[in-house]
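Complex shown without one protein chain; remaining protein chains in place.
Coming up: subunit A.
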Amino acid sequence: MGSMVIEGASGSASPAALACAREVEAYFQGVIEALDVVRSGLEDVCRRTPLLAADLVAAAHPLTRDLLAGLPLFGGGFVAAPGFLADHHLYLAWWQGEEQQLLAQSTVSGSGDPVDYSRVEWYRTPVETGRAHVTGPFVDYVCSDEYMLTTTVPVEVDGRIVGVVGADTLLDTFESLLLGAVREAGAAVVNQSFRVVLSADPRVPTGRLIAPEQRGALIPCGDLPLGVLVG
């Protein structure tokens, strides 16, 4: 974060590009607001000691069900800080897919050991900054094995970070929601690394990095680590 270079004043940007940036911002603000509902709904259970995975799942399940019913998300839930639960060092109260399956624990194929998610961006960044974050596009091999934009919000209870709540948006979904606006703007949505989220140019795939010499003016999408690249 903080590496986003804002070049060019918004004055030079077309109305369509500004509208595209607002649309991206509105989508993720909607996700963040829905995650705030889950976060505050979990505060009570997070004060329980010792807290067991089963108690967490019981509290998080109905909240996550509402979250997933309200928005076009692939999955979502609460991911515990390592060591926060009494009975599992690492735990994901996370539901995903058509059947909304509970993930619980994620293991590395080939070694069978649990994945330590504490170093991946969608966990680390909101915990370190204390703010909502959008990670991606990235292939999420911890949760879904899908190409994803993951929104995560830190959960702090009594001054202590106990985990993150998050929601997954498939790139497929994002494309279907935003392609119209992106085309209208003739622009590309990029993340803070100037990695393409969605481009109006059909030859520029999602995931490609835009080289420094090819970067035009960037319109930020509010406080999100995303922007609309024009020109």
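Simple rule for what comes next: a contact is a pair of C-beta atoms (placed from the backbone, for glycine too) under 8 Å apart; a residue touches a chain by one contact, two chains touch by 3 or more; residues count from 1.
By our rule, contacts and distances are computed from a predicted model.
Looking at the choices "Carbohydrate ABC transporter membrane protein 1 (CUT1 family)", "Glutamyl-tRNA(Gln) amidotransferase subunit A", "DNA-binding FadR family transcriptional regulator" or "Glycolate oxidase iron-sulfur subunit", the name in the UniProt record of the chain not drawn here is "DNA-binding FadR family transcriptional regulator". Of A:34, A:63 or A:115, it is A:115 that touches the chain left out of the display. One chain is missing from the display, and on subunit A it is touched by residues 103-115, 119-121, 137-141, 144-147, 193, 195, 205-209.
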